[in-house]
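To keep things clear, I will list the structure first and then write my remarks on it.
The complex appears here minus one protein chain, its other protein chains still in place.
So, chain A:
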Amino acid sequence: MKFFIGNLPIYFPYDKIYPEQYSYMVDLKKAIDAGGHCLLEMPSGTGKTVSLLSLIVAIQANYKEKRKLIYCSRTVPEIEKALAELRNLIEYRTKCGEKDEYLGIGLTSRKNLCINSSVNQEKWGKVVDARCRNLTASWIREKSKLYSPGEVPLCNFYEKMENDNERQRMLIPDGVYTLEELREYGKEQGHCPYYMARRTIPFANAVIYSYHYLLDPKVAELVSKELSKDCIVVFDEAHNIDNVCIESLSIDITKPNLDASAKSIAKLRDVIEDIKKKDSQRLRDEYDKLVEGLMAASQERDEDVYLSNPILPEDLSHEAVPGNIRQAEHFVAFLRRFVEYLKTRMRAQQVVAESPMSFLQNCREVTLIERQPLRFCSQRLTSLVRTLELSDLNDYYALHKVAAFATLVATYEAGFMLILEPFENDTIPNPIFHYACLDASIAIKPIFRRFKTVVITSGTLSPLDMYPKILNFQAAVQESYSMTLTRNCFLPLVVTRGSDQVAISSKFEVRNDPAVVRNFGQILVEFSKIVPDGIVAFFPSYLYMESIVAMWNDMGILNEAWKHKLIFVETPDAAETSLALENYRKACDNGRGAILLSVARGKVSEGIDFDHNYGRAVIMFGVPYQYTESRILKARLEFLRENYRIRESDFLTFDAMRHAAQCVGRVLRGKTDYGLMIFSDKRFARADKRNKLPRWLNQFITDACTNLSTDMALVTAKKFLRTMAQPFERDQLGVWSVEDVERQERSNVGVGGRAAQFN
């Protein structure tokens, strides 16, 4: 259908539109016209992506300035989905007679895109990266020219692309490519899809990739450096964006890391000695270059840089590398001293928390290492690695980590904290040095500053005023949408006590009380009797899950549940979990039915959908609070209180509720789907918890189902499941056709005056 918002003609690839999709577009347009950031909450599975793309593509096609769309999503399947949606839209526009020249491209890691059969067999992303570099690094390609062909292995796809590239300007024909199609195209042309995608980014109209390509300074500098100011940046599924920001600037150093670095340093020294004898000119050249401050050998870096600077571009100082680390051997000695210093610090027997400043001061007193050279550590190491033409960069991973640590410590003062924990669980000696970023706004600041419009959107962003606070930005539009449903296709139930009226809670004091555990078990067993196919249960943590499952086993509750459904458990091990998931799905498909026990912050709760029969019910056992004894969390809470005036309990509740909403949202991935959402903890019944849930969820929590005992919940659930099983008559209630949209548009114009003209 085609309709107008203001003067903007919008093509929407479906015949009908939900009112919330329409208002989502209106608000988004408002934000883009105003040139501000916006925060929009709309449940996923209701066509959020398509509304967003329809509007932005319309803006791209009709506004004079050609703005590029940068769409960041979280996981590879989500990227794939967004690309498919975009292609669908462009096809629809073409069918309607719009002649867009549109190039949309997705980017993901080498592991997912590589088509070189000798490389893409590798399991680990890091290994694939390293192998790829061994075939494509510039010095290796230089070297191969000296030898006869075939003697130095190269990547055929990369070479062919380079050759074609020299002859003519390499461009992919217009169109939208999903990742799979990109691979296909690469195979057809004999070009490397990964580098093809990376080089196309400057020309593409829409780029869809993962958060890290924009937020993580190590990667962002390589990939996203040349994006212009007027790009429209979208973060989809952004409820976890603050954690991504924090992770991108945090580093943990362990004892094995230090040992490996010490080894790498020794190796580096040998290589330097070796080269000194054979080819001292090369080291001298590097030295000269450093003196001139000509670090950026920009055209080489594209392929070679492996772990670039972890600090944000604007914090990079433009001075030359300080004198005392310009000589290769001096630098290596410097690194060794620093690693030794860290080792001595790790011998401490107490937990230490200190600011970066005090760390630096202590470091200077003990080792005479100044702040300035530390700051250039990472940069200098990269340069050295390039000069020495090292292959097998994977071996130097630990050393790079230490160098990145040094650079970060010396660059940032506020918003960071160094925490040394000598023991794991207070008993096992396993010293870890956490360099923890406490302020999520640091990593995202350059993005808000550089781009005019940043859209943050997700299914769960409530309460909306929290995100602008912790990310420190001003939102021009912030809105949460309710959900129009043709039938009440999900039923939230808050179970506060068991059938024996004992209040249930995962509160620390009562969480291991047998009565509570038994009642939790009772909920699982009873619901496994009445819910068909799949049930997903979420616990606040692995530790708690383990203890509860052990107790259930002793009480015979597992045996009881086994009669009705198979039981699968998520573990921290990814391979194990994916195996469990696969079998879980199988059991849901063939009618046996299954229960998946998982953890609210685990992999399952974030990236995996349990649509239709894979999740007819989701049970939250307890409120998924973070582990409040964690020192990093305590430091962050203190920071938030002091700097952003957010109370500890507010933040913790906010964080718990967004995870809870995220977990229960897993079962509902579309309007034809249905599912039960069971919150079993007495604390969920409180208003302060409930009003932190997203609006679309809250609108269906009625008073009648907020304070139930298990048996009452069962009766309601049974009735709900029966009703939902009835044939679904699609009487498109509450869905708008073109006429409805036009009527709405006219009334908008009538109230608000003429919408903004094109610029």
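Simple rule for what comes next: a residue touches a chain if its C-beta (ideal position, glycine included) is under 8 Å from a C-beta of that chain, and two chains touch if they have at least 3 such contacts; residues count from 1.
Note that in this section contacts and distances are computed from a predicted model.
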{"item": "Hidden subunit of the complex - UniProt protein name among \"Monocarboxylate transporter 2-like isoform X1\", \"F-box protein GID2\", \"TFIIH basal transcription factor complex, subunit SSL1\" or \"Very-long-chain (3R)-3-hydroxyacyl-CoA dehydratase\"", "value": "\"TFIIH basal transcription factor complex, subunit SSL1\""}
{"item": "Per the touch definition above, residue among A:672, A:723 or A:747 touching the missing chain", "value": "A:723"}
{"item": "Omitted-chain contact residue, chosen from A:16, A:81 or A:634", "value": "A:634"}
{"item": "Residue touching the undisplayed chain, where the options are A:190, A:468, A:532 or A:607", "value": "A:532"}
{"item": "Residues of chain A in contact with the chain not shown", "value": "350-355, 358, 362, 426, 507, 529-533, 563-565, 588-593, 612-613, 616, 625, 628-629, 631, 634, 637, 648-649, 652-653, 656, 683, 685-688, 703-704, 706-708, 712, 718, 721-726"}
